[in-house]
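The complex appears here minus one protein chain, its other protein chains still in place.
For chain A:
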Amino acid sequence: MEFFDTVTVSRAITAMTLIFHIIFATLGVGVPLYISIAEFIGIRKKDKHYELLAKRWARGFVITVAIGVVTGTAIALQLSLVWPNFMQMAGNVIALPLFMEVFAFFFEAIFLGIYLYTWDRFKNKYTHWLLTLPVVLGAGISAVFITTVNSFMNSPDGFTMENGEFVAVNPIEAMLNPSAPVRIFHVLGGSYVTVAAILATIAAIALLRKKGAAAYHKKALKITVVSMFIFSILTAVGGDLSAKYLANHQPEKLAAAEWHFETEESADLVLFGWLNEDNEVVGEIRLPGFLSFLAHGNFTAEVIGLEETPEGERPPLIVHYFFDLMVSIGMFLTGISFLYLVVSKIKRWDVHNKFMLWLLVLTGPLAMLAIEFGWLYAELGRQPWIVRGYMTVDEAATSSPYIVHMFFLFLALYIVLGTLFVITLRKLFKDNPVEVELEKHYPELNKGDES
């Protein structure tokens, strides 16, 4: 293969699998929380709408979990297949969280199985609700463990290096490496806000279509938008902490994201723009001193520029756009959900007007894009390292020439899975619309549903 070298293809195959997996992983982390909330409110308020909400979300969830599981299995195996040298070296340090992650999945899978098949098997309704807790926890904890692995790749810790091998390993310290706490916080927040936004999108589309069951969809919208507001703020706090971590431990990543070439005090935040031939930033929006604030919480602090990183070790500058897009989407999510909350408090205004609903429709897809942009930034920003400071991506990749064929094999797989996923979900909910299900199972509710 002249056109592609194995390292490039290895990166492409990993990127492809993760970009696909992360969609379902995010849903897998977030959806159980909202199922749990809806079922709880339903039992508390004795409101069948919420119960049906939990049921329908759970039904869709089963399908996303299936793809989450199979793509997760793919990436877990691919770590060894595509990056054998990386796993041989780093496996000595990061095996623990990977191993515990599987336990968390196991735990989650068992209780999810029980939850789905026991809707009417317990006398006390809270017993069934209790089953959601291990699912929420299992999903959250598995995200925590896998995120510590990724953090390790960015800020390796818990070992010393001798003759090209890791010795004096402390697995716990490796898990609690410097970037782990902030990253876990930000990743979990991002998952919860994204899933809230996606569920809000679904409810908003249903309301715009005016097919009926409006009361049901309005209740869904309320829970999800309130959650979106809370978690978007928490996510922004997490992102701010991430930036402060970067400024201290991985300054080249922040500098690349901000096109901040020279070390200086009172550094400006650069939004969008592009680079001309002389590598100068043009057409940008400048917020004076804000980069110093983002990096150190102080408008005059010094921020390290890219010039201090040796030329061969600088991340690609395209990450600037990924970073800016992620942050902009974050602001948008907070803004929209805040607007909804304000308008819904004002009696004279109808919060479910067309304009508001259209804005809410946008939140779900945008939030998922923010997740993708965030990861692209995090991963590309680590280049050329696979384990920062210790092993480069070139050294880690497989040397098998068949990697190219495997790339196309997996591409085909993801296309098939993605297509079937969409078809199945549409069928699942089209063949069984809310209005019909409400009428069939909860006829007593139909009266108050005219609005």
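One rule holds for everything that comes next: contacts are C-beta pairs under 8 Å (C-beta built on N, C-alpha and C of every residue); 3 or more make two chains touch, one makes a residue touch a chain; residues count from 1.
As a convention for this text, contacts and distances are computed from a predicted model.
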Name of the absent chain as recorded in UniProt (options "Fe-S cluster assembly ATPase SufC", "ABC transporter integral membrane protein", "Cytochrome d ubiquinol oxidase subunit II" or "NitT/TauT family transport system ATP-binding protein"): "Cytochrome d ubiquinol oxidase subunit II"
Sole contact to the chain not displayed, among A:Ile114, A:Leu130 or A:Leu234: A:Ile114
Residue among A:Met16, A:Ala95 or A:Leu271 touching the omitted chain: A:Ala95
Of A:Ser80, A:Thr127, A:Thr300 or A:Asn353, the residue in touch with the unshown chain: A:Ser80
Where the missing chain touches chain A, by residue: 59, 62-63, 65-67, 69-74, 76-85, 87-89, 91-93, 95-96, 98-103, 105-107, 109-114, 116-118, 121, 134, 166-167, 169-172, 398-400, 402-403, 405-406, 409-410, 413, 416-417, 420-421, 423-424, 427-428, 431
